[in-house]
Each structure stands twice: as C-alpha cells, then as structure tokens.
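Missing here is one protein chain; the remaining ones are kept as they sit in the complex.
Moving on to chain A:
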C-alpha cells in the first residue's frame, strides 16, 4: 500500500491528462483521416491524402508561421536577455517590483492587448499620426498589415515568457563564481562569455521553447495586426475549422504543425547540447 501511495496521489493528474489531452488528440487524429462534409457527416476512410492536400494548399502559410515565429523568438532573445540580466544582477532590492511591472500587461486580456497595439501602429494613430503631423515621417508610411507589425506583436506579447526563465537561470548564478572568474584574470567580457552565459543557457533554452511554440501557432497577431499577405497557419486552422467546417483539413494541419514543432525542438535541443542543457538544468 505504501509503495502505491505516490501513484495513487498522481492518479488525478494522470486522469486529467488522459481525459483532456490524450482523448482529444486521439479524436483529432481520427478526424484528420476522415472524409465527408459537415452536412452528411464524416466517415473514417484512412485518407492520408488529407495531409498531402492540406500541406499542398497551405505550405506557404506554414513556412511563414515558422519564419515569423523564429524572427519573433530571436527578437525576444535580443531584447529579453539584457532585461533579465539587468533585473537579476542590478535589480537589487527592487527585483520583485521590476518583475511585477513585467507581468503587469498580463492583467489585460491577450486579444485586447493586441488590439491596442493595432491602435498604436495605425497609419494615423497616436504614434505615426503624430510623427507624420510633425513631418518626421512620410505620409504614406505604414506598419500595420506588414510583417513588421505581426512579428512586433508576437515579440511584444510573448516577451515575458522569454525573460522569466532567463531571469531565473541568471538569478541562480552564484556571484562568487563570477568573482572567481575575475580573480582568474578574466575580463568582464570573458567572464560573461565563459561563465555567466553558459550557466544561463538552460534559461535561454526554456525561454525559446516557451515563446517559439506559441508564437508560431498564434492566430491573433496575424489577424489583428497583419494584412492578407501575413496569414499564419493558426489563422488557416481557425478558418478551416470554424468557417469552412472542414474538420479533417484543420486536424491534419494541426498535427502537421505539431510534428514540425516537435522535430524542430528535437533538432534544437541536439544542437544546443541536450546533455549540457539538462545537466545544467538539473544542477
């Protein structure tokens, strides 16, 4: 009985996972192989051609999603690392205040935040309208409905998910270890490159995962900030499912996206050195 206790305690979470993750996934996998239409119903025909059709029609959007997700992730890393570094090492007693400020936008709904960004970036909005009024920008200057707007929105919306894990990793770096590097003749740059950066890599790894995956799959930013040329795979899945009621194609696209992301993560983990990352993370 005693040996079973941990398993029994874990049972509710396993049930939860089974009911709300495994069952829907299995259902979706099944739907992705069916044929039919919304009126007459769908029947299982094991038509793997659903995948080929979906990919054939929407490969542009899939590649674009990965491209936008990647661009946003790089932007978040470039902006987020210095912020995390600054809070961890220079934040002093106000660290929690800065972290709170970082999370403050989350008290507003995700969609609403994105729409406000739309207002901000509008051609005649607060920012560009004013600048144009002062003659600092040409009258035909616009950002909304471009790649920049969508990638910018993704970057803005997911930035805290990049900063927080990096901050946690940097916070755990023993300042004496950094002092030891200085003591052993390392310049500030060398101490960062050889000691601080490697020790923060698990945070970077986690941050990239936590931002790249949702950013790539996100439909909201492309819909609110993008134009017709910026459609991402999330939008397609949404339209196929909710508007066209083409459940098999939507499911096939979802699975394709999941597979592509999983393979990408696997390659990424390999490249960054799973061993190093996991080892350092397990420390």
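The rule we apply is simple: contacts are C-beta pairs under 8 Å (C-beta built on N, C-alpha and C of every residue); 3 or more make two chains touch, one makes a residue touch a chain; residues count from 1.
Keep this in mind: contacts and distances are computed from a predicted model.
Missing chain, UniProt name from the options "Heme exporter protein C", "Acyl carrier protein", "FAD-dependent oxidoreductase" or "Spermidine/putrescine import ATP-binding protein PotA": "Spermidine/putrescine import ATP-binding protein PotA". Shown as candidates are A:102, A:121, A:199 or A:233; the residue that touches the absent chain is A:199.
Listed residues A:190, A:245 or A:262: the one in touch with the omitted chain is A:190. In the full complex, chain A makes contact with the omitted chain through residues 174, 176-177, 179-187, 190, 194-195, 198-199, 276, 279-280, 283.
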